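Missing here: one protein chain of the complex. Every other protein chain is in place.
Right, subunit A next:
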Amino acid sequence: MESCNCIEPQWPAEELLMKYQYISDFFIALAYFSIPLELIYFVKKSAVFPYRWVLVQFGAFIVLCGATHLISLWTFNMHSRTVAVVMTTAKVLTAAVSCATALMLVHIIPDLLSVKTRELFLKNKAAELDREMGLIRTQEETGRHVRMLTHEIRSTLDRHTILKTTLVELGRTLALEECALWMPTRTGLELQLSYTLRQQNPVGYTVPIQLPVINQVFSSNHALKISPNSPVARLRPLSGKYMPGEVVAVRVPLLHLSNFQINDWPELSTRRYALMVLMLPSDSARQWHVHELELVEVVADQETELTPEQRLMVETILKSSNLLATLINDVLDLSKLEDGSLRLDLGSFNLHTVFREVLNLIKPITSVKKLPVTLNLAPDLPVYAIGDEKRLMQTILNVAGNAVKFSKEGSISITAFVANSESLRDSRAPGFFPVLSDDHFYLRVQVKDAGQGINPQDIPKLFTKFVHNQALATRNSSGSGLGLAICKRFVNLMEGHFWIESEGLGKGCMAIFIVKLGIPEKTSESKNPFLPKANHGQTAFPGLKVLVLDENGVSRMATKGLLVQLGCDVTTVSSRDECLHVVSQDHKVVCIDVCMPDGFEAAARLHEKFTKNHERPLIVALTGNTDKVTKENCMRVGMDGVILKPFSVDKMRSVLSDLLEHRVLFEAM
């Protein structure tokens, strides 16, 4: 029997079935229509979807399916021919599109899958690179560690510190289970265990030095693997149940710095070695890597043979340590500078030698830093000059030292010449009025470097005491920031001027100073060991009445003789009461030895006795101490001046002339 769509349904009783079909079709249509909408929405959001036309196709396919189901809603009941036609068209189209989609998916899905594969591949690569980065970083850190360690080792000369540090750092860097050091005993026949990393108190194990394994290690500078059972490696009871870790031993050369004599270098053949034993953790599969062995060798071999250059440098350092110590002590004597009581020690000296000495002193550092230094002394620079040799050398040394300190590269040049009137006028110093005369000349010294340079605005701050220029302060800047202030003070005392020029950061700088030096007369050069005689014929203070108070007979007499030499009319007293009894307005100066118990009191009483300032004699303290307490006491009782014992004629003369000048100025006001 042919069924016809336009006649009543075949099963009139299946209303329920029909209803459900109806509802399902409706919902299917709804879903089918909403899926493309969702797809469009999400794809619009994503920017990288490469298959847009696939979407269109897919969308069409779904829409048509939906349409089919929608249209079938109308076919449950009586429907016209149009509906049937529409339905058929829809179905045909759907069929076409879905077949096309199915065919296309065959191409697309592998592509999509391969994208996933590529993603996985990239992820693996990234993980691998991460691992390699980690390795490189650890190696770099180890390298940095070693560099720091070698630097620290090189900077200390204490053998024990060096060796202990070596052990600790190696243990840490290489994650060792144990690290031990065997030092040769005094007799040289045995090695004694002197330090271990983990154990607190190594008992004094000794092994004879002639063991074959020890000879083997000592005969080469490489780190050699040795058996964990050898006597030098059996340091602790076997902790692991299984295999002890691999052990490596290396020789450490020892240089006896205590037996150092300048011209008697220790022979290399009598070199002594210590033995360093390094153990990897037991029960681990770790093995000694080549780069780890190299690290150990480098660290152990710190005291390499000194080249002849290095030897010379060390000799220079040793020889000039005394000079440096004196210079340093002087520089630190700030108290003298502060209260203006610093006097230049004038004397005749060899100017060329001063420059050469400075050059020798800075040569070791400049060689290490590879900074070429040149010294240019003008041909007309006098060989001998009169001035304060020590302080001039200090100044030049400080300036040159700064040039070296703040240069990482480039050359340094020290130039010295006699300043003529043009270069004097060019000194960029307002208020510097040099006076040329026959018995003096102006020495101009320029130190030029190609180092860090200074911001021109910061230049005035350089001369301030205790101020470190932040831009110039290096990591290791020790030093109290006094150097330039002190040098400027010295230069001023030498009636000169000191300034610094720089074009800016990174452009190097030039330090220039001009000082006044005397020209020695030809006749007064004497080589005898006694002091060159200054002309005492002239009396500095003819008829000056001076009173000397000193309990000690000998020093009283010495002081009197000195003052008599200067032409003074001297009276001596030996007690405070006598002093007060004898003193009168005629006495212009009273010298009091403040080491005696009544010294300060005498000064105080003098102040009481002479109430008016201009009647009072000048009071000068003679003392052997420059400490603060004495100084403060002198200030407190109102001393006008202080002289350090033992004093010379020149010192006394200059102090008295200064004091008398001030008094004169005071009265003139």
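Quick note on the criterion: a contact is a pair of C-beta atoms (placed from the backbone, for glycine too) under 8 Å apart; a residue touches a chain by one contact, two chains touch by 3 or more; residues count from 1.
Quick note on the criterion: contacts and distances are computed from a predicted model.
Selecting from "Spermatogenesis-defective protein 39 homolog", "EF-hand domain-containing protein", "Histidine-containing phosphotransfer protein" or "Dynamin-binding protein", the unshown chain of this assembly corresponds to "Histidine-containing phosphotransfer protein" (UniProt protein name). Across A:N552, A:Q585 or A:S657, the residue that sits in touch with the chain not pictured is A:N552.
Checked against the full complex, the one of A:V56, A:A100, A:A126 or A:V564 touching the unshown chain is A:V564. In the full complex, subunit A contacts the hidden chain through residues 528-533, 536, 551-555, 557-558, 561-562, 564-565, 593, 595, 624, 645-649.
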